[in-house]
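Missing here: one protein chain of the complex. Every other protein chain is in place.
So that you can tell them apart, the chains are marked A, B and C in the order they are listed, and the count of residues begins at 1 in each.
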Amino acid sequence: MIKKITIIILFIFLLAAVLSLHPFGRPIFTKMDDYFIQNGQKETGSNNIVSSVVFDYRGLDTLGEASILFAAATGVFIIFRSRKKYV
Amino acid sequence: MSKIVKTITSLVSLPIIVFGLYIISHGHLTPGGGFAGGAIIATFITLLAVAFGKEITGRNLSKQLLLLSESLGILTFIILGFFGLSSTFFYNFLANSGEIFGRTILFGLNPGYINSGGMIPLMNLAVGLEVFSALSLIILLMSKEND
Amino acid sequence: MLEHCLVLLIAVPLLAAFFTPLAHKIGEKLRNWWVLFSLVSIQFLVLVLAKNVIGGDIQVYTLGAEFPSLTSPAGFPIRIILEADAIAVFMALISVFAALVISIYSLRFIEKYKSTDKYYALLLILTAGMLGLIFSGDMFTMFVFLELLSIASCGLIAFYVHRGESLEAAFKYIVISAVAGLMILFSVGFLYAQYGLLNIAAISSALEFTFLDIVALVFLVAGFAMKCGAVPLHLWVSDAYGEAPAPISAILVIASQVSLYALFRISFTLFGALPLKEILGWLVIIFGVLSMFIGVTMAILQTDIKRLMAYHAVSQTGYMLLGVGVGLAVIGNTSALDAFGITAMEGGVFHIMNHAIYQGLLFLTAGAIIYRTGTKDLNKMGGLAKAMPFTAIFFLLGSFAISGLPPLNGFASKLLIYESVFRFSPLLSIIAILVSILTLASFVKVFYLAFLGSTPAKFQKIKEVPKSMGLAMGILALFIVLFGLFPNIVVDGLVSPAARALIEQFQYINAVL
Partner (left out) sequence: MISFPFITVIILISMGFFALVFKKNLLKLVMAIHIMASGVNLFLITLGYRQGGVAPIFTNAPNLNMVLPTVQALTLTSIVINIAIVALMLSLIILIYHHCGSLDTRKRKLKQ
C-alpha cells in the first residue's frame, strides 16, 4: 500500500515540476544553441549542425558512447563465452 | 525458414547495405550519421540470422571477424582524436583547410558539398563500422541456441 | 606535452582497452605486457598532473579548441571542458593506483578462465570511466562516463557465468545503475531547460534559487546516492561485491567512491550558491550514520567472507559521508567551519583514500583464500595460517586498519573524524566509535574462523599464493603501514588541498569563465 502512495506522490511531484517549466516551443536561454546554429557551418564545415555538435563540439560524449557500445558487446561476449562447458 | 524468405533476404540485402552506407557517408549533410547508418546495416545481419538460422549464428568465423572489425572501427575513431593533438584532442584540423574534406562552407542554405565536413565524415565512417559490428555481434551472440 | 596530460588520462586507457583484444590475438604474453605498460604510463601521467595541480592552480582542458585553455570564446563555455582541481587529482591517484595493483593481482588469478582479454579490456574501460567521471567539467559527460562505469562493471560482475548468483547480482546492479542514470539525465534535462548550458561552472554561476533547481538537486542526489552504496539504496552492494571476482570487488569499491566524489562535486560546486546547505549537510550526515550502523550490524551475521566485507564497505562509506556531511552542514558560518568543519572534511576525504587501500587489501586476501581453497564459506575454512602465512599477515593488517587501530592508516583518518564530529555533536562521534569496535569484533571472528583452529582434511596440502598476487597484496600493505606512521605528510600534501578545493567553489568557476 505504501508503494502505491509513493508512486502517486512522485507523479504529483513530477507534474508540479514539469508544469513550472518553460511553455513547450518557447525555450528561454538558447545562446549556446544559437552559437551552434550561427557558426556551426563556419567552424566545422558540416551542414548538419547536429552532426557537428555530436562529433566536433562534444566529441568526448561520442567517444564515451562508442566505448559504451564496445563495453556492452564485450560484456555480452563474456556472458555467452561458452554455453556448453560453462567455464 | 522457408525458401521464399531466403530468396527475399538475398534480394533485399543489397539495398539495405547501400542505403546504410549512404546514411553513414552523408552524415554531415543529411540527417543520420555513424550511429543511424551502422544500425541500418546491422539489420542486414539480423535478417540473415533470422532467415538462415543456424548456418549463420553457429559459425565462429563471423563472430571473430566482427570482433576484429569492431576493434578496428573504434581504434580508428580514437586515433582520429589523437591526430588533432597538435592543438587539442578531437581538434577538427581538416575543416576549412582545403585538403580532402576541407571545403569552407559559409552560413546559409547550400545544396551540400560532399567534401566539406572536415574530420566529421571520417569519424562517421569509423563510428558506423564500430556500431555495425557491435550490434550484429550482440545479435549473433544472443541468438545462439543451446546446441 | 604537459598540458595534454589531462585528456591523455582518459584517452590512453580507452586506446589500451580497444587494442587488448587485438593484442590477445597476437599472443597472451604480449597482451599482459600491453595492459601493464598502459597502466604504468597512466600512473605516470597522474603523478605528473598531480605535481602541478596540487602546487599550482586548477588545470583546464577544452577538447577541440585551437589551444587547450580557450574555454569560453563567446563569453560562455561551448565545448566539453575537463577540469582537474586538487580533489579530482586526489581521486584519480587512488583509482589509477588501485587499477594497477589489481591488474598485477589478476594476472595469475584469472588466467585459468576463458576470454581473459575481455576481462582486461573491461577493466581498462572501467578505469577510463572512473577517470572520465572525475575530470569531466560537463554535466552530460559526467552522465556518459557514469554509464560507461556501470556497463563495464556489470560485464565484470557476471564473470563467473557458471554460478547463478553472480548473474543475479549483475542483473540487480545494472537495473539500479540504469535507474540512477535516468534520474541524473532527467535532472540534466531540467538544468538545461532553465539555463541552456551544460558546463558545471557555467550553470553554478548562473544558478538562481527556483523550484526546478531543487527538483534537479533531488534527482541528482538520489541518482548518485544510489550509485555510491549509501544505506537507503545499498541492496546491490552485498550482491555485487560478494559475487564478483575478488579483484573486481576491490575496484568496484573505488568505483562507488568515485560516484561519492561526484555527489560531493554536485553538492559543493554545482549547488554551492544555494542557501539550503544545512539541510543537504544534515541529509548526508543521516545517510552516513545509517550506513555505518546498518552496514556493521549486517556484516556480523554473514558467513560468506566476501559478503561480510561488502557490508563493511557500506559501513565505512558511512564514515566518509559523516565527515564530509559535517563539513557541508557548517559551511555557512565561517567560525564553526574553521574550528572543526575543515578537519571533518579532511578526515572524510583522507578516509576515502585509506578505505580504498585497506578494503582493497581485504578483498584481495579473500580472493587469495578462494583461489587456494575454492570455498567462500567461513565455516568450511580453518587453520589456513600455517599453509598461507603471508595472506594471514596481510589479512591481519587489513582488519586492524579497517577497525582503526593506532599504528595503521584507518586510525589516522578516523581520529580526524572523531575529533571534529565530537565538537559538532557528541552523539554522532560516539556512534562512530561504537561502529569501529563492532567492526573489530566481526573481523576477529573472521580471523579465527578462517586462519586459526583445525585445518579440514582437504586443505592440508595447499600452498601459498603465487608471487604476483603476493606482490600486489604487499604493495597495499606497505601503503597501509606508511600512511599509518606518517599521516601528516599525506594530510598536508594531498588531503588538505583537496578538502579546501571542495569548499572554494569560486576558484572552480573562475578557471572556466
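The definition used in the following text is that a residue touches a chain if its C-beta (ideal position, glycine included) is under 8 Å from a C-beta of that chain, and two chains touch if they have at least 3 such contacts.
Please read all numbers here as calculations on a predicted model, not as lab measurements.
Note that the undisplayed chain, when the full complex is considered, contacts A, B, C. Only one of B:Leu65, B:Ile79 or B:Met142 touches the absent chain when the whole complex is considered: B:Met142.
Within the complete assembly, residues 3, 7, 10-11, 14-15, 18-19, 21, 23-27, 30, 32-33, 36-37, 40-41, 47-50, 53-54, 58, 61-62, 64-65, 68-69, 71-72, 75-76, 79-80, 83 of chain A touch the chain that is not shown. Although one chain is not displayed, chain C still touches it through residues 140, 144, 147, 151, 154-155, 158, 161, 164, 167-168, 170-171, 174-175, 177-179, 181-182, 185-186, 188-189, 192-193, 198. On the side of chain B, the interface with the absent chain consists of residues 29-31, 35, 105, 108-112, 131, 135, 138, 141-142, 146, using the contact rule stated above.
Note that in this section only the chains that are shown with their structure count from here on.
The interface with the greater count of contacting C-beta pairs, when A-C is set against B-C, is A-C.
One simple way to say how far apart two chains are is to compare their mean CA positions; for chain A and chain B this gives 20 Å. Look at where the CA atoms of chain A average out and do the same for chain C: the two points lie 25 Å apart. Rounded to whole angstrom, the centroid-to-centroid distance between chain B and chain C, based on C-alpha atoms, equals 36 Å. Across the assembly, chain A contributes 56, 59-60, 63, 67, 70, 72, 76-77 as residues in contact with two or more other chains.
Contact with two or more other chains is made by residues 67, 74, 78, 81, 89-90, 92 of chain B.
On the chain A side of its complex with chain C, the touching residues are 13, 16-17, 20-22, 27-33, 35-36, 56-61, 63-65, 67-68, 70-72, 74-79, 81-82, 86-87. Within the complex formed with chain B, the chain A residues making contact are 38-39, 41-48, 50-52, 54-56, 59-60, 62-63, 66-67, 69-70, 72-73, 76-77, 80, 83-84. Listed in rising order, the residues of chain B touching chain C in the complex are 67-68, 71, 74-75, 78-79, 81-82, 84-85, 87-92.
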